[in-house]
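Read the structure below first, then the notes.
For this view, one protein chain was removed and the others were kept in their places.
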Amino acid sequence: MSVVSLARLLSVATLAALAGVASFGAPGALAEGATAPKNRVVMQVSDNDPAKWNLALNNARNLQSDLGAKNIEIEIVAYGPGIGMLKAESVVGNRIGEALGNGVMVSACENTMHGQKLTKPDMLNGIGYVPAGVVEIMQKQQQGWAYLRP
Amino acid sequence: MSVVSLARLLSVATLAALAGVASFGAPGALAEGATAPKNRVVMQVSDNDPAKWNLALNNARNLQSDLGAKNIEIEIVAYGPGIGMLKAESVVGNRIGEALGNGVMVSACENTMHGQKLTKPDMLNGIGYVPAGVVEIMQKQQQGWAYLRP
Partner (left out) sequence: MSVVSLARLLSVATLAALAGVASFGAPGALAEGATAPKNRVVMQVSDNDPAKWNLALNNARNLQSDLGAKNIEIEIVAYGPGIGMLKAESVVGNRIGEALGNGVMVSACENTMHGQKLTKPDMLNGIGYVPAGVVEIMQKQQQGWAYLRP
């Protein structure tokens, strides 16, 4: 951490020295400063537990109602024992439809589906798919999304 | 955040422009820019539940198989009720050995061990130790690692 940060500081110094432009760089910082920070949450569902599925859906609804649906991006990622949340016969199928209608992204893990011999016709309509739920959750965090495990 | 980042960039740029030290380095930052960002995940195991232990190990395996083991750093931290995952008689002892062989870091919380009167001979061979699991998990996140609680 300290080495990388120091190296980053030094690299900016080098670039600035070579270019000789004190106003060089910082487009990212300027862009960041120009807009409100984006609210983004990736939610993990990995339990075979309808109470957890409902809690995740409640959390998504509360985030949208408190911040305004336009002001937050939410992705629910179901994988492992949580994949049942997104099967066609899911007890929360109706609520998933509502969440999708409200702009929540809902993603099923294809690794898990493969392991459980599930194909897209076995799943709810309208959902999305990711190759690997854990990779998706990690990458979203690395892109600055907050993490929530209901 | 943006103000701080901008101020930092400007201050370094000014330092470099005024000091004119073109050979000031930056190998780290250049390397960082030249390669894909590092994937790093710290996984928390704090349940006394072999199903969760297996899910954690599955998650680690999937992360490595999807991204390539060389392209991701994974640390599994077991603490509290999860410490049983790493005891010598653990039902997932064999899988822990495999994970270690594949380059996954596996760390036991010494705070928990002390509380349960466990010493290193009580634990699986080859694992690592951290003074406090929760401190480790916090610090890794502060160093940019993603967090996953299977």
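Residue numbering begins at 1 within each chain, and the chains themselves are lettered A and B in the order written.
FYI, a contact is a pair of C-beta atoms (placed from the backbone, for glycine too) under 8 Å apart; a residue touches a chain by one contact, two chains touch by 3 or more.
Note that the coordinates shown come from a computational prediction; the quantities given were computed from them, not determined experimentally.
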item: Footprint left on chain B by the chain that the document does not show; value: 3-4, 6-8, 10-12, 14-15, 18-19, 44, 46, 80-81, 111, 131-132, 134-135, 137-139, 141-142, 147, 149
item: Residue ranges of chain A at the interface with the undisplayed chain; value: 1-3, 5-6, 9, 13, 37, 39, 41, 51, 55, 58-59, 62-63, 66-67, 144, 146-150
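In the analysis below, only the chains that are shown with their structure count from here on.
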item: Copy-to-copy rotation for chain A and chain B - C-alpha atoms, rounded to a multiple of 5°; value: 120
item: Separation of chain A from chain B, taking each centre as the mean of its C-alpha atoms, in whole Å; value: 20
